[in-house]
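With one protein chain removed, the remaining protein chains of the complex are shown where they sit.
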Amino acid sequence: MVAIFVLALFLFILLVDLIVLRIQGKSHPAFEPALSQYDYLVHDGNVIHIPSNLFFSKGHTWLKKNKNGLMEIGIDPFGSTALGTLSILKCAEVGEELKRGGMIFEGSYGNKTVKFLSPVNGIVKSVNPGIIGKKISNPYESWGVQLVSNDSPENRDLFFSGSDALNWIKNEFSKLKYFIDDNSPIVEFVGETMYDGGSLSNDVVSLLLDQSINDFEKEFLSL
Amino acid sequence: MLNETGILFDVTLCEGCGACYDMCKEVNNLPETNDDYLKDHLSDNTFTVVEEYGEIYTRKLCMHCNEPACVSVCLVGAIKKSSTGAVVYDADKCIGCRYCMQACPHSIPRYEWGTTKPRIRKCNLCDDRVKAGKLPGCVEACPTEAAIFGKMDELIEIAKNRLKSDPDKYYQHIYGLEEAGGGHVLIISPVPFEQLGYVSKLTSEPMPEFTMRAMEKIPSVAIGGGLFLSAMFWLTKRKNELAKEKKSTNGKENI
Partner (left out) sequence: MKINDILKPTFWKVVSVIIVTMGLFSTYYRFSLGLGLTTNLHDSVPWGLWIGFDFIGVGLAAAGFTIAATVHIFHIHKYEPLVRPAILTAFLGYSVVVCLLVVDLGRPENFWHPLVMWNIHSVMFEITWCLICYTTVLILEFAPVVLEKFKIKAPIKYLKIISIPVVIAGVIFSTLHQSSFGSLYLIVPGKLHPLWYSSLLPVHFYISCIAAGLSMIIFESFLIARAFTKKDGFHHTELKMDILSGASFAVLIALIAGFLLKIYDFIDNGKLPLLTVPSTETYLFYLEILIGTLVPIFLLSYKKLIEDKKWMYLTSICVISGLVLNRLNVSITGLAASSGVNYFPSFDEISITMMLVVLAIFAFRLIAKNFAVFVSNESENSVNENGTAKSKQIILSERYE
(Lines give C-alpha, C1' and ligand atoms only; values in the text may rest on other atoms or scores of the structure.)
Protein backbone atom coordinates (compact mmCIF):
# COMPACT_ATOMS: atom_id res chain seq x y z
CA MET A 1 0.00 0.00 0.00
CA VAL A 2 2.81 2.36 0.92
CA ALA A 3 4.41 1.66 -2.45
CA ILE A 4 1.19 2.51 -4.28
CA PHE A 5 0.72 5.62 -2.17
CA VAL A 6 4.19 7.02 -2.86
CA LEU A 7 3.91 6.22 -6.56
CA ALA A 8 0.47 7.80 -6.77
CA LEU A 9 1.73 10.91 -5.00
CA PHE A 10 4.64 11.18 -7.44
CA LEU A 11 2.42 10.83 -10.48
CA PHE A 12 -0.18 13.16 -8.97
CA ILE A 13 2.40 15.92 -8.57
CA LEU A 14 3.52 15.50 -12.18
CA LEU A 15 -0.09 15.70 -13.30
CA VAL A 16 -0.79 18.81 -11.23
CA ASP A 17 2.29 20.39 -12.77
CA LEU A 18 0.92 19.73 -16.25
CA ILE A 19 -2.42 21.22 -15.28
CA VAL A 20 -0.75 24.27 -13.74
CA LEU A 21 1.24 24.80 -16.93
CA ARG A 22 -1.90 24.43 -19.01
CA ILE A 23 -3.68 27.07 -16.91
CA GLN A 24 -0.72 29.40 -17.23
CA GLY A 25 -0.85 28.84 -20.98
CA LYS A 26 2.65 27.39 -21.09
CA SER A 27 3.65 24.02 -22.42
CA HIS A 28 5.74 21.31 -20.82
CA PRO A 29 8.99 20.66 -22.71
CA ALA A 30 8.02 17.04 -23.18
CA PHE A 31 4.69 17.83 -24.76
CA GLU A 32 5.27 21.09 -26.56
CA PRO A 33 4.68 20.63 -30.26
CA ALA A 34 7.46 23.05 -31.10
CA LEU A 35 11.04 22.51 -32.04
CA SER A 36 14.38 22.08 -30.34
CA GLN A 37 14.60 18.36 -30.62
CA TYR A 38 18.09 17.47 -31.71
CA ASP A 39 20.59 20.21 -31.24
CA TYR A 40 23.92 20.65 -32.85
CA LEU A 41 26.22 23.54 -32.09
CA VAL A 42 27.79 25.03 -35.18
CA HIS A 43 28.64 28.68 -35.35
CA ASP A 44 29.63 30.16 -32.04
CA GLY A 45 26.53 30.11 -29.95
CA ASN A 46 24.38 29.04 -32.88
CA VAL A 47 22.45 25.88 -32.34
CA ILE A 48 21.02 23.80 -35.13
CA HIS A 49 17.73 22.23 -34.20
CA ILE A 50 16.49 19.05 -35.76
CA PRO A 51 12.79 18.76 -34.89
CA SER A 52 11.67 15.19 -34.75
CA ASN A 53 8.49 15.75 -36.72
CA LEU A 54 10.37 16.88 -39.83
CA PHE A 55 12.08 14.93 -42.56
CA PHE A 56 15.19 16.02 -44.38
CA SER A 57 16.14 15.41 -47.98
CA LYS A 58 19.71 15.09 -49.17
CA GLY A 59 19.18 18.27 -51.18
CA HIS A 60 18.86 20.23 -47.92
CA THR A 61 15.18 20.82 -47.94
CA TRP A 62 12.91 19.82 -45.10
CA LEU A 63 9.51 18.18 -45.50
CA LYS A 64 6.54 18.14 -43.21
CA LYS A 65 3.33 16.25 -43.80
CA ASN A 66 0.46 18.42 -42.60
CA LYS A 67 -2.72 17.11 -41.11
CA ASN A 68 -4.69 18.23 -44.15
CA GLY A 69 -2.53 16.04 -46.39
CA LEU A 70 -0.51 18.88 -47.84
CA MET A 71 3.26 18.66 -47.74
CA GLU A 72 5.24 21.70 -46.69
CA ILE A 73 8.74 22.10 -48.01
CA GLY A 74 11.37 24.56 -46.84
CA ILE A 75 15.12 24.96 -46.76
CA ASP A 76 16.96 23.37 -43.87
CA PRO A 77 19.41 25.18 -41.56
CA PHE A 78 22.40 23.89 -43.47
CA GLY A 79 21.03 25.24 -46.73
CA SER A 80 20.11 28.55 -45.20
CA THR A 81 23.54 29.16 -43.61
CA ALA A 82 26.11 27.06 -45.47
CA LEU A 83 27.92 29.80 -47.35
CA GLY A 84 26.51 32.79 -45.54
CA THR A 85 22.88 33.72 -45.11
CA LEU A 86 20.67 32.56 -47.92
CA SER A 87 18.04 34.74 -49.57
CA ILE A 88 15.36 33.17 -51.71
CA LEU A 89 15.10 34.60 -55.19
CA LYS A 90 12.55 32.37 -56.86
CA CYS A 91 10.10 29.62 -56.02
CA ALA A 92 8.24 27.03 -58.04
CA GLU A 93 4.88 28.50 -59.17
CA VAL A 94 1.38 27.62 -58.02
CA GLY A 95 -0.13 24.89 -60.15
CA GLU A 96 3.23 23.75 -61.44
CA GLU A 97 3.75 20.00 -61.58
CA LEU A 98 7.03 19.32 -59.86
CA LYS A 99 9.14 16.27 -60.54
CA ARG A 100 11.55 14.93 -57.95
CA GLY A 101 14.86 16.56 -58.87
CA GLY A 102 13.27 19.60 -60.53
CA MET A 103 14.09 23.10 -59.32
CA ILE A 104 11.95 24.12 -56.35
CA PHE A 105 13.83 27.16 -54.97
CA GLU A 106 16.50 29.43 -56.28
CA GLY A 107 18.47 31.36 -53.71
CA SER A 108 21.67 33.27 -53.32
CA TYR A 109 24.55 33.52 -50.90
CA GLY A 110 25.87 37.00 -51.46
CA ASN A 111 26.28 37.22 -55.24
CA LYS A 112 26.33 33.47 -55.92
CA THR A 113 23.13 31.76 -57.02
CA VAL A 114 22.22 28.16 -56.14
CA LYS A 115 19.32 25.88 -57.02
CA PHE A 116 17.46 23.66 -54.55
CA LEU A 117 15.79 20.55 -55.96
CA SER A 118 12.36 19.23 -55.20
CA PRO A 119 12.62 16.11 -53.01
CA VAL A 120 9.23 14.69 -54.14
CA ASN A 121 6.82 14.62 -57.05
CA GLY A 122 3.72 16.73 -56.67
CA ILE A 123 1.62 19.72 -57.66
CA VAL A 124 2.32 23.10 -56.08
CA LYS A 125 -0.73 24.17 -54.13
CA SER A 126 0.54 27.43 -52.67
CA VAL A 127 3.70 29.45 -52.29
CA ASN A 128 4.70 31.43 -49.24
CA PRO A 129 4.88 34.98 -50.61
CA GLY A 130 6.70 36.13 -47.47
CA ILE A 131 9.96 34.44 -48.26
CA ILE A 132 10.83 35.79 -51.68
CA GLY A 133 13.68 38.26 -51.59
CA LYS A 134 14.22 37.88 -47.88
CA LYS A 135 16.98 36.35 -45.82
CA ILE A 136 15.89 33.25 -43.95
CA SER A 137 16.12 33.77 -40.23
CA ASN A 138 14.13 30.83 -38.93
CA PRO A 139 14.34 28.03 -41.48
CA TYR A 140 11.52 25.98 -39.97
CA GLU A 141 8.99 28.79 -39.78
CA SER A 142 9.39 29.95 -43.34
CA TRP A 143 8.10 27.11 -45.42
CA GLY A 144 8.42 27.79 -49.09
CA VAL A 145 5.79 25.82 -50.95
CA GLN A 146 2.91 23.52 -50.16
CA LEU A 147 2.50 20.52 -52.41
CA VAL A 148 -0.12 17.92 -53.07
CA SER A 149 1.98 14.81 -53.21
CA ASN A 150 1.58 11.09 -52.91
CA ASP A 151 5.18 10.48 -51.94
CA SER A 152 5.79 9.48 -48.37
CA PRO A 153 8.50 11.34 -46.48
CA GLU A 154 8.86 8.34 -44.18
CA ASN A 155 11.01 6.55 -46.73
CA ARG A 156 14.23 6.07 -44.78
CA ASP A 157 16.34 5.57 -47.88
CA LEU A 158 15.51 9.00 -49.23
CA PHE A 159 14.88 11.08 -46.13
CA PHE A 160 16.41 11.48 -42.73
CA SER A 161 14.76 12.20 -39.40
CA GLY A 162 15.64 12.27 -35.71
CA SER A 163 19.15 11.22 -34.82
CA ASP A 164 19.84 10.06 -38.37
CA ALA A 165 19.15 13.58 -39.54
CA LEU A 166 21.35 15.01 -36.81
CA ASN A 167 24.28 12.77 -37.72
CA TRP A 168 23.83 13.49 -41.37
CA ILE A 169 23.75 17.27 -40.83
CA LYS A 170 26.83 17.04 -38.63
CA ASN A 171 28.55 15.16 -41.39
CA GLU A 172 27.49 17.73 -43.95
CA PHE A 173 28.94 20.53 -41.87
CA SER A 174 32.28 18.80 -41.52
CA LYS A 175 32.25 18.03 -45.25
CA LEU A 176 31.58 21.71 -45.78
CA LYS A 177 34.68 22.67 -43.82
CA TYR A 178 36.86 20.55 -46.09
CA PHE A 179 35.01 21.83 -49.11
CA ILE A 180 35.76 25.42 -48.18
CA ASP A 181 39.39 24.53 -47.54
CA ASP A 182 39.69 22.97 -50.94
CA ASN A 183 37.98 25.77 -52.77
CA SER A 184 39.42 28.76 -51.05
CA PRO A 185 42.41 30.52 -52.58
CA ILE A 186 43.79 31.41 -49.17
CA VAL A 187 44.08 27.92 -47.86
CA GLU A 188 46.24 28.38 -44.83
CA PHE A 189 44.10 30.93 -43.25
CA VAL A 190 40.76 29.25 -43.40
CA GLY A 191 42.27 25.88 -42.69
CA GLU A 192 44.00 27.05 -39.58
CA THR A 193 40.84 28.49 -38.20
CA MET A 194 38.94 25.29 -38.64
CA TYR A 195 41.42 22.86 -37.25
CA ASP A 196 41.74 25.00 -34.19
CA GLY A 197 38.20 24.05 -33.42
CA GLY A 198 36.90 27.25 -34.84
CA SER A 199 33.74 27.51 -36.80
CA LEU A 200 32.54 28.75 -40.10
CA SER A 201 32.34 32.45 -40.44
CA ASN A 202 29.16 34.00 -41.69
CA ASP A 203 30.54 35.23 -44.94
CA VAL A 204 32.35 32.27 -46.37
CA VAL A 205 31.12 32.71 -49.86
CA SER A 206 33.39 35.65 -50.54
CA LEU A 207 36.38 33.39 -49.91
CA LEU A 208 35.44 30.90 -52.59
CA LEU A 209 36.65 30.66 -56.15
CA ASP A 210 33.97 31.59 -58.67
CA GLN A 211 33.43 28.21 -60.26
CA SER A 212 33.24 26.37 -56.94
CA ILE A 213 29.57 27.23 -56.44
CA ASN A 214 28.75 24.62 -59.09
CA ASP A 215 30.74 22.08 -57.15
CA PHE A 216 28.83 23.11 -54.04
CA GLU A 217 25.53 22.40 -55.78
CA LYS A 218 26.81 19.05 -56.97
CA GLU A 219 28.30 18.12 -53.62
CA PHE A 220 25.57 19.30 -51.29
CA LEU A 221 22.34 20.10 -53.09
CA SER A 222 21.92 17.09 -55.37
CA LEU A 223 19.50 14.43 -54.26
CA MET B 1 31.53 -22.33 24.25
CA LEU B 2 32.54 -24.74 26.99
CA ASN B 3 32.22 -22.27 29.81
CA GLU B 4 29.26 -20.51 28.31
CA THR B 5 26.02 -20.83 30.12
CA GLY B 6 22.39 -20.85 29.12
CA ILE B 7 18.86 -21.85 29.98
CA LEU B 8 17.00 -25.07 29.24
CA PHE B 9 13.26 -24.61 29.34
CA ASP B 10 11.07 -27.70 29.55
CA VAL B 11 7.53 -26.90 28.45
CA THR B 12 6.18 -30.08 30.07
CA LEU B 13 7.18 -28.88 33.51
CA CYS B 14 5.84 -25.34 33.22
CA GLU B 15 2.59 -24.68 35.11
CA GLY B 16 2.21 -21.12 33.90
CA CYS B 17 2.50 -19.59 37.38
CA GLY B 18 4.19 -16.44 36.09
CA ALA B 19 6.89 -16.36 38.77
CA CYS B 20 9.56 -15.92 36.05
CA TYR B 21 7.59 -13.01 34.58
CA ASP B 22 7.36 -11.25 37.94
CA MET B 23 10.96 -11.90 38.87
CA CYS B 24 12.17 -10.63 35.49
CA LYS B 25 10.32 -7.37 36.09
CA GLU B 26 11.76 -7.12 39.58
CA VAL B 27 15.35 -7.87 38.59
CA ASN B 28 15.28 -5.41 35.68
CA ASN B 29 13.24 -2.74 37.52
CA LEU B 30 10.51 -2.86 34.91
CA PRO B 31 7.11 -1.26 35.50
CA GLU B 32 3.94 -3.31 35.41
CA THR B 33 2.54 -3.58 31.90
CA ASN B 34 -0.51 -5.82 32.16
CA ASP B 35 -2.83 -6.99 34.93
CA ASP B 36 -2.89 -10.48 33.50
CA TYR B 37 0.61 -11.72 32.83
CA LEU B 38 -0.73 -14.38 30.45
CA LYS B 39 -2.07 -11.67 28.17
CA ASP B 40 1.10 -9.61 28.13
CA HIS B 41 3.52 -9.58 25.21
CA LEU B 42 7.17 -8.71 24.80
CA SER B 43 7.71 -4.96 24.96
CA ASP B 44 10.22 -2.37 26.03
CA ASN B 45 9.18 -3.13 29.62
CA THR B 46 8.67 -6.88 29.31
CA PHE B 47 11.63 -9.10 28.50
CA THR B 48 9.95 -12.46 28.95
CA VAL B 49 6.36 -13.62 28.75
CA VAL B 50 4.47 -16.76 29.63
CA GLU B 51 2.05 -17.80 26.90
CA GLU B 52 -0.91 -20.11 27.19
CA TYR B 53 -1.66 -22.63 24.44
CA GLY B 54 -4.61 -24.65 25.74
CA GLU B 55 -3.17 -26.71 28.59
CA ILE B 56 0.36 -25.90 27.65
CA TYR B 57 2.39 -22.95 28.84
CA THR B 58 5.56 -21.74 27.26
CA ARG B 59 7.90 -18.77 27.44
CA LYS B 60 9.27 -16.27 24.99
CA LEU B 61 12.59 -14.54 25.51
CA CYS B 62 15.78 -13.67 23.67
CA MET B 63 17.38 -16.88 22.38
CA HIS B 64 20.93 -15.55 22.83
CA CYS B 65 22.19 -16.96 19.54
CA ASN B 66 25.73 -18.26 19.16
CA GLU B 67 26.23 -16.04 16.14
CA PRO B 68 23.55 -13.43 16.61
CA ALA B 69 22.18 -11.51 13.64
CA CYS B 70 21.74 -8.47 15.86
CA VAL B 71 25.41 -8.45 16.86
CA SER B 72 26.57 -8.78 13.27
CA VAL B 73 24.34 -6.01 11.93
CA CYS B 74 24.95 -3.42 14.66
CA LEU B 75 27.17 -0.87 12.94
CA VAL B 76 28.55 0.61 16.14
CA GLY B 77 28.86 -2.66 18.05
CA ALA B 78 26.31 -1.67 20.67
CA ILE B 79 25.12 -5.27 20.89
CA LYS B 80 27.81 -7.76 21.88
CA LYS B 81 28.26 -11.33 23.00
CA SER B 82 29.20 -11.44 26.65
CA SER B 83 31.79 -13.96 27.88
CA THR B 84 28.93 -15.94 29.41
CA GLY B 85 27.30 -16.32 26.00
CA ALA B 86 24.56 -13.80 26.69
CA VAL B 87 23.77 -11.18 24.04
CA VAL B 88 24.06 -7.82 25.79
CA TYR B 89 23.34 -4.26 24.78
CA ASP B 90 25.15 -0.99 25.48
CA ALA B 91 22.75 1.93 25.16
CA ASP B 92 25.55 4.52 25.23
CA LYS B 93 26.90 3.29 21.90
CA CYS B 94 23.54 2.80 20.19
CA ILE B 95 22.54 5.28 17.51
CA GLY B 96 19.04 3.88 17.18
CA CYS B 97 19.03 2.55 13.61
CA ARG B 98 16.92 -0.47 14.65
CA TYR B 99 18.60 -2.78 12.16
CA CYS B 100 18.89 -5.33 15.00
CA MET B 101 15.09 -5.44 15.30
CA GLN B 102 14.77 -5.91 11.56
CA ALA B 103 17.48 -8.59 11.43
CA CYS B 104 16.53 -10.76 14.43
CA PRO B 105 15.18 -14.07 13.13
CA HIS B 106 13.09 -14.47 16.30
CA SER B 107 11.84 -10.85 16.23
CA ILE B 108 12.83 -10.33 19.86
CA PRO B 109 14.33 -6.84 20.32
CA ARG B 110 11.88 -4.15 21.38
CA TYR B 111 12.23 -0.40 21.28
CA GLU B 112 11.40 2.44 23.64
CA TRP B 113 9.26 4.23 21.09
CA GLY B 114 7.76 6.56 23.64
CA THR B 115 10.91 8.40 24.68
CA THR B 116 13.28 10.84 23.01
CA LYS B 117 16.31 8.84 24.11
CA PRO B 118 15.13 5.37 23.18
CA ARG B 119 16.96 2.14 23.92
CA ILE B 120 16.74 -1.35 22.49
CA ARG B 121 15.16 -3.56 25.15
CA LYS B 122 15.47 -7.29 25.51
CA CYS B 123 16.47 -10.06 27.89
CA ASN B 124 20.20 -10.05 28.67
CA LEU B 125 20.16 -13.42 30.43
CA CYS B 126 20.80 -11.51 33.67
CA ASP B 127 24.41 -11.17 32.63
CA ASP B 128 25.44 -9.19 35.73
CA ARG B 129 23.82 -11.68 38.09
CA VAL B 130 25.42 -14.62 36.33
CA LYS B 131 28.83 -12.99 36.44
CA ALA B 132 28.29 -12.44 40.18
CA GLY B 133 27.62 -16.13 40.58
CA LYS B 134 23.85 -15.88 40.87
CA LEU B 135 21.14 -17.52 38.79
CA PRO B 136 19.18 -15.56 36.19
CA GLY B 137 16.06 -14.10 37.77
CA CYS B 138 13.59 -16.27 35.89
CA VAL B 139 15.46 -19.50 36.68
CA GLU B 140 15.76 -18.63 40.35
CA ALA B 141 12.05 -17.90 40.55
CA CYS B 142 10.84 -21.02 38.74
CA PRO B 143 9.16 -23.30 41.36
CA THR B 144 8.94 -26.37 39.11
CA GLU B 145 12.44 -26.30 37.63
CA ALA B 146 10.91 -25.94 34.18
CA ALA B 147 13.79 -23.54 33.51
CA ILE B 148 17.23 -24.69 34.55
CA PHE B 149 20.50 -22.85 34.22
CA GLY B 150 23.91 -24.37 33.51
CA LYS B 151 26.76 -24.88 31.15
CA MET B 152 25.65 -25.35 27.59
CA ASP B 153 27.12 -28.83 27.05
CA GLU B 154 25.49 -30.06 30.24
CA LEU B 155 22.13 -28.56 29.27
CA ILE B 156 22.29 -30.18 25.82
CA GLU B 157 23.07 -33.52 27.49
CA ILE B 158 20.10 -33.18 29.86
CA ALA B 159 17.75 -32.22 27.04
CA LYS B 160 18.84 -35.14 24.90
CA ASN B 161 18.42 -37.55 27.79
CA ARG B 162 14.91 -36.29 28.53
CA LEU B 163 13.90 -36.70 24.86
CA LYS B 164 15.38 -40.19 24.79
CA SER B 165 14.06 -41.45 28.11
CA ASP B 166 10.51 -40.31 27.48
CA PRO B 167 9.96 -40.27 23.71
CA ASP B 168 6.16 -40.27 24.05
CA LYS B 169 6.12 -37.19 26.21
CA TYR B 170 8.39 -35.07 24.04
CA TYR B 171 8.33 -33.88 20.46
CA GLN B 172 11.74 -35.06 19.28
CA HIS B 173 13.41 -31.74 18.70
CA ILE B 174 15.43 -29.33 20.80
CA TYR B 175 14.38 -25.85 19.74
CA GLY B 176 17.26 -23.42 19.83
CA LEU B 177 20.00 -25.97 19.38
CA GLU B 178 20.32 -25.47 15.65
CA GLU B 179 17.81 -22.72 14.82
CA ALA B 180 19.67 -19.83 13.22
CA GLY B 181 22.94 -21.45 14.15
CA GLY B 182 21.86 -22.30 17.67
CA GLY B 183 21.79 -20.29 20.86
CA HIS B 184 21.87 -20.27 24.62
CA VAL B 185 18.19 -20.89 25.25
CA LEU B 186 17.04 -24.43 24.57
CA ILE B 187 13.39 -25.47 24.63
CA ILE B 188 11.87 -28.91 24.66
CA SER B 189 8.14 -29.42 24.31
CA PRO B 190 5.45 -32.04 23.90
CA VAL B 191 4.18 -30.54 20.63
CA PRO B 192 5.78 -29.19 17.46
CA PHE B 193 7.17 -25.73 18.04
CA GLU B 194 5.18 -23.84 15.42
CA GLN B 195 2.11 -24.69 17.51
CA LEU B 196 3.66 -22.70 20.34
CA GLY B 197 4.30 -19.63 18.23
CA TYR B 198 8.01 -20.18 17.69
CA VAL B 199 9.51 -19.32 14.34
CA SER B 200 10.06 -22.69 12.70
CA LYS B 201 11.75 -23.23 9.36
CA LEU B 202 14.84 -21.36 10.44
CA THR B 203 18.01 -22.50 8.77
CA SER B 204 20.68 -24.15 10.86
CA GLU B 205 23.09 -21.71 9.30
CA PRO B 206 23.79 -18.65 11.43
CA MET B 207 22.09 -15.60 9.92
CA PRO B 208 25.29 -13.52 9.57
CA GLU B 209 26.50 -16.10 7.04
CA PHE B 210 23.92 -14.84 4.54
CA THR B 211 25.43 -11.39 4.69
CA MET B 212 29.02 -12.57 4.86
CA ARG B 213 28.71 -14.29 1.50
CA ALA B 214 28.07 -10.90 -0.07
CA MET B 215 30.39 -8.93 2.20
CA GLU B 216 33.40 -11.11 1.49
CA LYS B 217 33.20 -10.12 -2.17
CA ILE B 218 33.77 -6.46 -1.31
CA PRO B 219 37.59 -6.47 -1.40
CA SER B 220 37.69 -8.19 -4.78
CA VAL B 221 35.02 -5.86 -6.18
CA ALA B 222 36.97 -2.85 -4.92
CA ILE B 223 40.35 -3.99 -6.20
CA GLY B 224 39.07 -5.57 -9.42
CA GLY B 225 36.85 -2.56 -10.11
CA GLY B 226 39.73 -0.19 -9.51
CA LEU B 227 42.01 -2.05 -11.88
CA PHE B 228 39.31 -2.40 -14.53
CA LEU B 229 38.42 1.29 -14.41
CA SER B 230 42.06 2.39 -14.51
CA ALA B 231 42.66 0.13 -17.48
CA MET B 232 39.60 1.47 -19.26
CA PHE B 233 40.76 5.00 -18.54
CA TRP B 234 44.10 4.49 -20.23
CA LEU B 235 42.69 2.43 -23.09
CA THR B 236 39.95 4.85 -24.09
CA LYS B 237 42.26 7.82 -23.65
CA ARG B 238 44.82 6.22 -25.95
CA LYS B 239 42.12 5.35 -28.44
CA ASN B 240 40.90 8.95 -28.53
CA GLU B 241 44.42 10.24 -28.96
CA LEU B 242 45.04 7.90 -31.87
CA ALA B 243 41.78 8.97 -33.46
CA LYS B 244 42.74 12.61 -33.03
CA GLU B 245 46.18 12.08 -34.57
CA LYS B 246 44.65 10.30 -37.50
CA LYS B 247 42.18 13.11 -37.99
CA SER B 248 44.82 15.80 -38.00
CA THR B 249 47.08 13.93 -40.46
CA ASN B 250 44.08 13.39 -42.72
CA GLY B 251 43.31 17.04 -42.47
CA LYS B 252 46.81 18.01 -43.49
CA GLU B 253 46.68 15.72 -46.49
CA ASN B 254 43.55 17.43 -47.63
CA ILE B 255 45.18 20.81 -47.57
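Order of writing sets the chain letters: A and B. Residues in each chain are counted from 1.
Assume a residue touches a chain if its C-beta (ideal position, glycine included) is under 8 Å from a C-beta of that chain, and two chains touch if they have at least 3 such contacts.
Fair warning: this is a prediction, and the values are worked out from it, not measured in the lab.
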Which of these touches the unseen chain: B:T12, B:N28 or B:S43? B:S43
If the hidden chain were put back, which of B:L13, B:L30 or B:M101 would touch it? B:M101
Over the whole complex, note the residues of subunit A touching the chain we left out. 1-7, 10-11, 14, 17, 20-21, 28-31, 36-41, 44, 47, 50, 52, 161-163, 166, 189-190, 192-193, 196-199, 201-203, 206-207
Residues from subunit B at the interface with the omitted partner, ascending: 42-43, 69, 72-78, 93-99, 101-103, 105, 107, 110-118, 199, 201-203, 207-208, 210-215, 218, 221-222, 225-226, 229-230, 232-233, 236-237, 239-240
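Just so we're on the same page, only the chains that are shown with their structure count from here on.
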CA centroid of subunit A to CA centroid of subunit B, Å: 69
